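The complex appears here minus one protein chain, its other protein chains still in place.
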C-alpha cells in the first residue's frame, strides 16, 4: 500500500455520468469503513466538456484531496464533437486521458476504455513514454463492450468501477447494494451484471501495481456531505424558513437544496428577478418575522451591496451566503478562489457592521451557519458565510450523529405583545425600536401585526421610534450603539467554550502557518507532513473575519518566530486584514498565494514553507510569494 | 479686527435665497481682494427647511471654515409652516436664529430680521441671556420693511447684505457690480436701492463690536470654485466627452455641471434608468473610443460594483466619481463623511485593480481628476475619485491662471490602423488585445470600427485575443499582467516631480498628524495653530489610496514619535489601510474620529491632538479616540 | 391564539389613528401633491376596516418615500426603487398584513422598473401607489421616466429626447390585475380608488398624479381631470383587457396634451393572487409563516430526521 491510500480519478465527457459514478464510488468506500473526500472539476460548459472527479480514500481522516492522484479511470469523452477542429482546444475525446498525465503519481494506475479511445490513439498522445517514465501500470480495457454485453453502452462507467474494485481490492458488495438502492430493478440488474463482469475480467489481468485500498472502520454511521449541504441543513436546523435567490455558480448548490426542501419544512423559497430583489425579499420576510436568508456568488453578491447596507442601518436580521469563485468579474466561474474577502467585509457605503464567518471545513460550515443565524437574529445585523467553490462542492464523510441537534425556533431578540405593552414608547404610542439606551446595543424588536409595536424602519439615520433624524448628537449615539454590537459579539465569541479558530500542531512550535476558510484542512495536512519531516511548525485556521479575533491571532503571531500566510488570491487579502487589525507583525509574515483557480495541494504548502520560512528556493508551480512587510 | 477675519453666516428658510445671496457675498469679497471659503449646510428637504451658508474671508489663504463664526445674519424662515406643530421639531420660523447660538463666537454680531422674527419672539428663545453671556452685539433690524420700501419682500436678503457691509466695513460697490451682472435692469435697480438703504440705515446705528473685514489684495484674478466644479472642469479638460449617470446627492453637482456643458463641448451626457446602467454605458462608450466617465454616491455607487469589476477584467478604461455622504445606507444624505474608503477600494468580487485618488482640496481635485483620466486611459483600468459632500460643495477662490492648461485629447494606449497592421494577431487575424508579454502590463487597444483590430472583450478570464480560457497557466500570466499595472503606476507616481501627498509643517517635527481627502486643509490649519502654541508637529495629507504611497507614508511615520490619524468615520478606515499596507506602526498611531455628519473644525483637531498625543483629557464634542494598536 | 393580535381584530378605526401623534412635520413643500396621497390613504384604511398595526407601508426613496414618515402604521422606508421586493416578501411571510408599497415615478418606473414588471407578473396581493409627478423631486428637479418629451431640466438642458414611459400600458402588459390612475386634485376619487385597490386580491397598481410645484411647474397634472367612469365620452369595459389597453393608451397620450383622464382602467378579479397560486402547489404553508415562531405547538423539522438518510 502506498502512503496516501487510494486517490482515484474518473474522467470523461460531462455527459458521461461522472458525477453519479464517483458519488456512489465514494459512498461505497465510506460504507466499507473508509474516510473519503471528493474533489470535482467543473468545466464552464454544460455538456460534452471534459471533466473529472477525484475520490480519495484512506483509513484515517482525510483532510484534502492530496497531491495528485494514483488511479486514473479514463472513460474518454463520448460526447466530444468536431474531431477535426483540433486547432484550439485539442482533441476533446482524448483529453480525459492525456490531460491527466501531469498529475498522476509515480507508480500510478491507468485504466482506459478502448471502446472509446483506441490503443493507437492512446499511443499517439504519448501514453507509452509517460507510463514508462513514471512507472505507471496501464490497463487498456474495452469497457464499452463489457457494458454493451450486459447492459447498455452508458454503463461503461459501472464497468470502470468494477475494474477498479478488482485492481485495488474493494469488495463489490458495497457497489451492488448502492446500485440497488438508487436504480429501478431492471436497470440495477444490468448494472450489477456489468459490474461483476468487469470485476472478473480485471481479476484475470496481470497486475503489477502496489496500490490497494486499506482496511478501515468507522465508529458510527457516516454521511457523505458537501459544504453546500451542510450550510443548507444548518439553515434549516437554525429555523430558517425563507430563502430568496437567483441562480449563480457555486451558490446555486445551497440554494437548490433549500428550494427543494423548504416546502416540506413548512417554509417558502423564491427564485426572483435578480439579486437586488433576492436580498430585498429576504429583508422583507425577516422584517415580517421569519428567519430568512439569501445569497449569491461574485457578481450576484455585488448586486446585493445596497440592500446589505440597508440591513445594517435598519437592523434587519438576515443571513447571506457568498460562495466565492475566481474573479474579477465573471472570471473563471467554476474555479476556486478566496479573493472576495475584502469585498464581502466592506461592500456597501459607510462603516461596516456585519458578522462574517469563513468556515474551514464541512463541520465548521454547519456550526458557523447556525451561529450566523443566532447572531443575525439576536443582534439584528446581517451575518455572512463566505465560502468557495472548493468547500461548497467537496464531499467528506461526517458522523451521522454530528447532525443530531436541536432545531432552533427562537426568533431572536423579539418582543411578544405582552412584553411590548411594557416596553418604551413615545408620547403618541410609537414603540422605541431604536432606543438609545439598549443593552449591548440591541433593542429587541417588534414585528408588524403585533399590537403596540408600531415603528418606522428606515435606511436613514433615525431617532428612537425610527423617524428620520440628522442631529449630530442622535447620530453619534445611534452609530455607537450599532457598532457596540460587534464588540459584544466578539466578547461572546471569545468567551465560548470553543473558538471558531482551529489550531493544529504543537503549541510551542517555532514557526506558524496562518490561513483562513477552505484552505484550513489542507494546511493542516501540510503541517503533519512538515512535522514528519522534522519542521517545527503549527497552524491556525481563522474563521471569524468580522469581528476579527484579534486576541487569538495576536497570541499566535507572538508565539512564533515567523509565519507563512496561505491563501488563494493575488493580493494577500487576509494577511492584509491581519495587519490592519493588529497594526503590527508585518515583518513576521510571508504570504504564499495561489490564484490559478485550483486550491492548494498540501505538497505545495510544504514546498512553499520550505522555500520561504526555511529559505530554500521558489517552490515552482503557480504560486506567488510576497515577502514580509517592512523588511 | 479679531484674529480669524470675518466668518459670516446667513441663515433662513431654504426658499429664502440663501444660496445666491451667500455666493454673491463671497464673490464680492473675493473681488475686494480677500481669500474666501464657503460652507453650506444642506437640510435633507426641498424647501421651507431651515438652512444656512457660511462665508469666511481673510487676507491670507483660507484653509477651512474655521471654528464657529462671528457674524450671524438671521433672516428667519419665511417659508415655515404649521407653527402649532412644535412638538417634534420646534418652531421652524425661529430656528434660523436660535439654532445658531451654540456656535457663534464670543463677541460676535447678530443681525436679525424683525420683519419675520419679532423682538418678543427673539427674547422668548433666550437671545438676551445668550447675548449677555457671550458678549454678542445684537442688531434687530426690520429688513423686510426696507426691502418692501425699495423693492419687494424677498429682497430682504439683499438688505441683510447691506447691513453687513455697513457693520463690518465693506465697500458696497462690489455688491452693486455683481447685482448688475446677474440681474435684469429693473430688478437690479430695486436691489441696489435696497442695499444702499440698508447700508445707510446700519451706518446710523450705534456700533459696539470690533469685527471688521481686513484689507486684502490678490496677485491675479481669482475664481470662486467648488470641488464639484473643479472635478467637472478637469474632466472636460482631460478630454472626457461622455458622461452617464443617475442623480444622487452629492454626486449630482458634478453630473449637472457636466450635463449642462458637454453638448457645447461636443460631447454627450446621458441620464439613464439606474446606476448599473450608468456605469455600463460609460464602459460601452469608452470601449467604442470615447473618454468616458460616470459616478454616484453611496447606494448608487454600490450598484456600480458589478460593472466596476467588468471594467477591471476587460481592461476598459473609465473614470468614476464617488461623492461620499454619511452612511450606512441612505444615512444622512446631505451630510459629510469619509466612511466609503474601504467600500470604494474593494467593492466588486476578486482582487481589486483600480486607481483611487482622494483629493485634499479644490486644486488637488482638478489635478487628480486629470490624472485619473490619464491613468485610466493609459493603463486600461477604472480610476476613481473619491471625495465628499464637504469638498464637493465648499467654494474657495482659486487663481484663474491655475486653469490655464492644455486640454488632453490623447485617447491613451490605443493603436491606429497603421499600427494595428503591424501588431500581433493570431493565425486567423484576430488582434492580440490581451497579449501576455505586454510592456508594463498594458497592451495598447484597438477600437471597434478599426481595421485589423477585431478582438473579444470579456469579463471571463481570457486568452490573448480574448477567448474565454480557464488554463491555470494563462490565468496566472493574465492576472500578473493586470496587477503589474498598479506597480508601474505607483512607480510613475513616485517618480513625478510632485507627489499627490501634501506635507505641512516642519520636516523634523516630533509628532505627526496623518489624514486623507477633504480633511487635509483643516488639519493644516490646526497644525499652524498647534505650532503657534508651541507644539512640534507636522502633517501629511494622503490622496493616493490605490496604489498606496507606501514609501512616503512609511517615511513620514518613521520620522515621528507618535502620530494622530484624523478622519471622518467610525472605524478608522484610513488608519486601518495604513496598517494593512505597512504591516507595522500600529503602536505609533492614535485615531481621532468624527462621524456626526459635520466635518472637523480646526479647533477640534487642536483639542484632539492635545488630548491624545499631548495626553490631556478627552476633547469633548462628538469625537471618538481609538488608541494605538498593540498597546 | 395569534402572536399578531392586531391582525383582523374587530376594530373601529378612524382617520386620526393613521396620523402620527408626535409627528415629524411633513417636509413636503407647500402645495405639493404628496399631501393628497397621504390624506387619501389615511381615509382609505379605516374604510377597509384596517387598524395601523396591521398595515405595513413600505416606501422607496424620494419625496414620495417620506409617506411612511407621516402615516402611522408599521413602516419600512427602504432604498431607492426596492420597495416592491421588500413588500411582497413581507406579505408572503405574513399574509394577514395589509401590505402597501409606495414611491415616486423615478423610484417605481425608473430604477425600480424591473421589480414593478415582475411583481405585477406574479400578481402579489398588495397595493402599489406610484406618486407620478413627472420629475425627480427629492434630488431637485431632474427629468424622470414620465417627464414628457422635450421637458427641460438641469440634466437635460436642451429638453428630454426620450418618449416617456407609459405606466398604465406597462402595468397591464406586465400582468397587474388592478390598474387605476387618480390625481391629487381629485381627493374623493383618490380615496375610493385606494379602497378598491386595497380590497382587490392581487397586485393593484395606482398611478397617482401628484403635482410638484417646486420643480415641475408646467406639468399638465394641474389641469382639471376627467373621470373616465363618470364621463359619457368614454365607454369601455374595465374587465376587458383589450378595451382597457386602448383606454390606457389614450389616457397616456392625452396627458401630455393637457387632458387628464383618471379612473379605473383595468380590473381582473378572477386571477388568483401569487399567494393563492403558491399555496395551491404546496409551495407555501396554509398558516401565516410568521406565526410559526410564536407557536409552541409547532414541531420543528430537523435535517437529521428528514435529510441525512440520503447521505449515508
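Lettered A, B and C in written order, each chain numbered from 1.
One rule holds in what follows: contacts are C-beta pairs under 8 Å (C-beta built on N, C-alpha and C of every residue); 3 or more make two chains touch, one makes a residue touch a chain.
Because the structure is predicted, anything quoted here is derived from the model rather than measured.
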Option touching the unshown chain, where A:59, A:207, A:256 or A:416 are the choices: A:256
Chain not shown: contacting residue from B:284, B:472, B:587 or B:621: B:284
Among C:83, C:147, C:169 or C:210, residue touching the chain not depicted: C:169
Touch criterion as defined above, residue of B:110, B:147, B:310 or B:514 at the omitted chain: B:310
Chain A, residues in touch with the chain not shown (by the definition above): 44-49, 79, 81-82, 85, 87-89, 92, 245-249, 252, 255-256, 259-260, 263, 269, 271, 273-275, 299, 329-330
Residues in chain B touching the chain absent from view: 31, 221-225, 229, 233-234, 236-237, 239, 241-242, 244, 261, 263-270, 272-274, 276-278, 280-292, 306-307, 310, 314, 400, 403-405, 407-411, 414, 416-417, 426-430, 447-460, 466-468
Interface with the undisplayed chain - residues on chain C: 111-114, 117-118, 121-123, 145, 156, 158-159, 161-166, 169-170, 172-175, 241-242, 245-246, 249, 274, 277-278, 280-283
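Convention: only the chains that are shown with their structure count from here on.
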Interchain centroid distance [CA atoms averaged], chain A/chain C, Å: 42
Distance between the centres, which are taken as Cα means, of chain C and chain B, whole angstrom: 38
Gap in Å, rounded to a whole number, between the CA centres of chain B and chain A: 43
Chain A, residues touching no fewer than two other chains: 276, 306, 310, 314, 427, 458-460, 467-468
Residue list for chain C, restricted to those that touch at least two other chains: 22-24, 61, 79
